[in-house]
Each structure stands twice: as C-alpha cells, then as structure tokens.
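One chain of protein is taken out of this complex; the other chains stay put.
Right, subunit A next:
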C-alpha cells in the first residue's frame, strides 16, 4: 500500500450562504483512524466531500497522499442490474482480482444476494455491497460517511473490524458518524467545536 496521509489546514466550509465550520486543522498519518462526530447538519458529510476533492473548500487547504475510497449514502450500484453484475463492474474498473472480490463478498454476507437486482436490496444490504466495493478498490484513504446506517448488530461489528484491519495495514480511515464507532485507537473530533 502506498504512503497514506491527510493534512487539513485551517479549513472552512460553506453551504449556500451559511458557513458551517471554520478553522479546522488536523493531520492523519498511516494507520490512524478519526471519527468526526456531531449532530445533523453540522457539516460532517461536507467535510468528507471536501477531503475527497468533490466539493470546494471555502477556505484552507487539504493535502492528500494516496487514492481515496468513499462510501456515502449513495451506493453507486446500478439499480436495474443484479448485485453480482453491479459489483463486477466496479471490480473491472478497480482491477480487483476475482479472489479478492469474492473474499470481500463472502465476508460481507453477499454471496446469496448476487442474483438479486440492486433495487430490491435493503438499505443495510446496499451498504454492505458498498463496503465490498471499497475493499476491492484497495485505496489507502477511506472516507466513510455514516457507514453504520441501516446495518444490523453483526454487520456493525464486522464494519468496525474491517476498518480496524484497514488501519492496521497502514491505511487511514476518516469516519463521519453520529453513532458510536468502536475501533481501537480511534481519535475523535467534535465538529461542533469548530462551528462558525
């Protein structure tokens, strides 16, 4: 895995004509995980999108080293395709080996769902499929936006274990969640402290 690093300096975020937060600085090095906590609408998702480079920062800079994997509320799986085909598309895009893709599917309990069209899957099943895509992507920087939404107790533990393994392997995880996220060595950041 390539070197992983995220460095945020004096970041401010604006949505519409409201500044959500300002003066946010943090640095994450290989193997570190950080949970961004805070209530609804405080700017957690916006922070992740700015870090991903999908949204512009109002002020400040974001430095990244390493490819980014993002899981948010949109699974990015073709609703009319069978789950197996939808995941196979991303495996081809990411160049995932068949063994690795199958291991990820099996681990997340998707093996029995591969023939089911994505539109019939539940929220939690789609979230698990998105995690399987994320694992197959083999990106060092993970940005997870509410990764536990819709997951059952078992899948929550599984997700936490997967994130812990990713960090143990030298990856970085930036988790935005209002729910408790239990990973050893997880740092916490209350976004409310930076509210403008």
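We adopt the following convention: a residue touches a chain if its C-beta (ideal position, glycine included) is under 8 Å from a C-beta of that chain, and two chains touch if they have at least 3 such contacts; residues count from 1.
Heads up, the rule we're going with is that contacts and distances are computed from a predicted model.
Between the listed names "Sigma-70 family RNA polymerase sigma factor", "Heme exporter protein B", "hydrogenase (acceptor)" or "Multiple sugar transport system permease protein", the UniProt record for the complex's undisplayed chain reads "Heme exporter protein B".
Contact with the chain that does not appear here is found for just one residue of A:79, A:97, A:122 or A:179, A:79.
Touching the missing chain, out of A:68, A:83 or A:173, is residue A:68. Counting the whole complex, the residues of subunit A in touch with the unshown chain are 52-55, 67-70, 72, 74-81, 85, 89-90, 92-95, 117, 137, 139.
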